[in-house]
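Working notes for the structure below.
Of the protein chains in this complex, one is absent; all others appear in place.
The letters A, B and C name the chains in turn, as written, and every chain counts its residues from 1.
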Amino acid sequence: MIEFKSAGYSYGGKALFGGVDLDLASGSFHFLTGPSGVGKSTLLKLCYGELRPTEGNVTLFGKDLHHMDRDELAAARRRIGVVHQDCQFLDHLPLDENIGLPLAVAERGVLKDESNLKELIAWVGLSQRANALPPELSGGERQRAALARAVIMSPDVILADEPTGNVDWEMSQRLLRLLVELNRMGKTILVATHDLQLIRAAKTQVQARVLRISDRQLQLAGADL
Amino acid sequence: MIEFKSAGYSYGGKALFGGVDLDLASGSFHFLTGPSGVGKSTLLKLCYGELRPTEGNVTLFGKDLHHMDRDELAAARRRIGVVHQDCQFLDHLPLDENIGLPLAVAERGVLKDESNLKELIAWVGLSQRANALPPELSGGERQRAALARAVIMSPDVILADEPTGNVDWEMSQRLLRLLVELNRMGKTILVATHDLQLIRAAKTQVQARVLRISDRQLQLAGADL
Amino acid sequence: MSVAADFIAVFIRDAQSDRVVPPTGYTATLTLFTAGAMAFLAVFALALSLASGRLADRWGEDLAKSVTVRISAPLDQVAAQTAAAVRVLETTAGIASVRVLTSAEQQALLSPWFGPDVPIDDLPIPKLIEVIETDDGFDATGLRLRLQTEAPGAVLDDHTRWRKPLTVAAGRLRSLGWTSILIIGAATAAMITLAANAALAANLQVIRVLRLIGATDGYIARAFIRRFTLRALGGALIGATIGMLAIWLLPEAGDDRIFLTGLGFRQSQWFLPLIIPVLAAVVAFFATRAAATRALGRLS
Partner (left out) sequence: MSVAADFIAVFIRDAQSDRVVPPTGYTATLTLFTAGAMAFLAVFALALSLASGRLADRWGEDLAKSVTVRISAPLDQVAAQTAAAVRVLETTAGIASVRVLTSAEQQALLSPWFGPDVPIDDLPIPKLIEVIETDDGFDATGLRLRLQTEAPGAVLDDHTRWRKPLTVAAGRLRSLGWTSILIIGAATAAMITLAANAALAANLQVIRVLRLIGATDGYIARAFIRRFTLRALGGALIGATIGMLAIWLLPEAGDDRIFLTGLGFRQSQWFLPLIIPVLAAVVAFFATRAAATRALGRLS
């Protein structure tokens, strides 16, 4: 689905990482970890084309990011669900419309009354808050909503950046179960997190590989995780 | 310093909690916990007057929130350092100026070259990023910067809302040490978090009380924490 | 998408993308108001231009081409010299018509000064010949020379020099009007561009979110373009209508030979101000389109 070929990224000269070879194969489940500021979010941004690699290549669905035009990129993004670290919403739309936004943008219509949407909102525990505006949500509620929005389109790939930073342990387990279930349905999943407990819990449920950025390299984490 | 007298809050009729009696005495260290959406951030907002209680009273530095005018509130806020859950910065100012902002606003001048500021920035591990604009920071870097901004003025009270949600375990221990040290210097501290590990780690270093919101009540958590 | 298709799309309701782009608040009102105020001013400038134009034209026709030849001669020679002068004039190239004023006409000319009862015929006052030039005009120096030999008492008197400044003034007023319209138009375009840019800048966050979840540039731009174009159109329509109403209500003095008592539109001219809202919409369309393209280009 998404492939890195000796890809690297640097913000204005300062290389974050380089020579990354990575294949997010269909149906795979990856964790990405590493200390704060090491480049986890940056690597995720390469996966959905918010950034282009400053060295090497990144291929989305078989097409090189360097050669995709803006509309192709938009099309590719509709196949990728992303939970951003700073979960961004449209503050003037109620939560359910925000979660349904990818459907609206894909011009499949606003499916406010679709049962799938309602079910999903219930799963992340936001049924009570469906009509609230994003600024009226608590931190954890926003994070759950972001995850719901990322999966609503049933995308091929789901990228989640620190999806459980603001929720309690029980809720984080619940969100993890959602991701695991989607992975069992064949979705490709990549989760960036610093929460090692979450990774350990996941490994009991799913065959997941744990990647770690250190020394400007992407490494496979040892069995200690 | 900050006192709740049978205070309660409800957003448009839906009561979050009520009858809260709480005294954040000078030099005390409190944790506030509870599941996502239970009202932790709301309770903190009452502590610095972003919200006024819908029932009962909240007193800041001996003055009732209900009777404070806008300039009095501003003055009180200069004695309270806050780490907001969605760490907000001025995106057009570099990080060091953002961290020094409370000094500027208190009209004590922009102390860009003050050693205190530099030291603090180094403590939260941001020396390398001092000239970056906030949107160029990683999630964890923003959170650390927010904590630095909260303590720069050496305020009497420090309120931190989920200050370690986006940083790894080592960094969170480091930030905790900063708070503990400030508490030893006599500052009043209240940290809202869902990270029970952090609370446990803190209890080994400092005499902290753990509060929990549940059943719309503020309760003292048992010895299990 | 082609420009034309884009423009037509502006007028097709799209509830969904209208909802996705947040209300643009003050910039929206600003656009509406700016378009309205500017259209109002433009209507007045247009009326001023048209009225001065009418005036300049009329004076141009009535006066610029009118010349008088005056015969001052002893009473017994007047008739002969007049006839001679008329012959000369009739054979001069560039003269359309020649007419000797009657006593009654000459009396009418004098009456403001001397009252209606001057016995013109008995007086040794000059005879006047009215000459209408062709568009090409005639050679005044040559004519003067010929008149001197044929009718020594004839004096060629060119009225244009009395009236010229008035024609010039009318022309200048007209160009002042057109210049104002140009300035107003340019200012409106600039203001709408800036307002659109401000709205886009304020909504950069929204645009970023939309891009990130896979919205195409067209989808995002459309909503902004539609909003600003319709707002400029609406505002300009309101402004132009109020302007036209104001002009229609202006008291109209009968004689529009006199300056600006007839500051208004004549018949079909009433349709001219209606072009203003159309122009405003077109300007807003291109301004917002350029602004949106630029803003989107900055996002990945």
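By our rule, a contact is a pair of C-beta atoms (placed from the backbone, for glycine too) under 8 Å apart; a residue touches a chain by one contact, two chains touch by 3 or more.
For clarity, every value in this text was computed on a predicted model and none was experimentally measured.
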Displayed chains in contact with the omitted chain are B, C
Answer key for C:Q16, C:S72, C:T92 or C:S300 versus the chain not shown reads C:S72
Where C:A96, C:A187 or C:I275 are the choices, the one touching the absent chain is C:A187
Of B:L16, B:A104 or B:A201, which sits in contact with the chain we cannot see?
B:A104
On subunit B, residues whose C-beta touches the chain left out of the figure:
48-52, 70-71, 73-78, 80, 82, 84, 88-93, 97, 101-102, 104-107, 109-110, 149
Residues on subunit C that touch the omitted chain in the whole complex?
25-27, 29-30, 33-34, 37-38, 40-41, 44, 48, 70, 72, 109-110, 112-115, 117-119, 122-126, 128, 155, 157, 162, 165-166, 168-170, 172-173, 176, 180, 183-184, 187, 190-191, 194-195, 197-199, 201-202, 253, 255, 258-261, 263
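Note that in this section only the chains that are shown with their structure count from here on.
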Comparing chain centres built from Cα atoms against the global Cα centre, which chain wins on proximity?
A
Find the chain most remote from subunit A, comparing centres computed as mean CA coordinates.
C
Distance from the mean Cα position of subunit B to that of subunit A, given in whole angstrom
29
Rounded Å distance, subunit B centre to subunit C centre (Cα mean):
67
Distance from the CA centroid of subunit A to that of subunit C, rounded to the nearest Å?
63
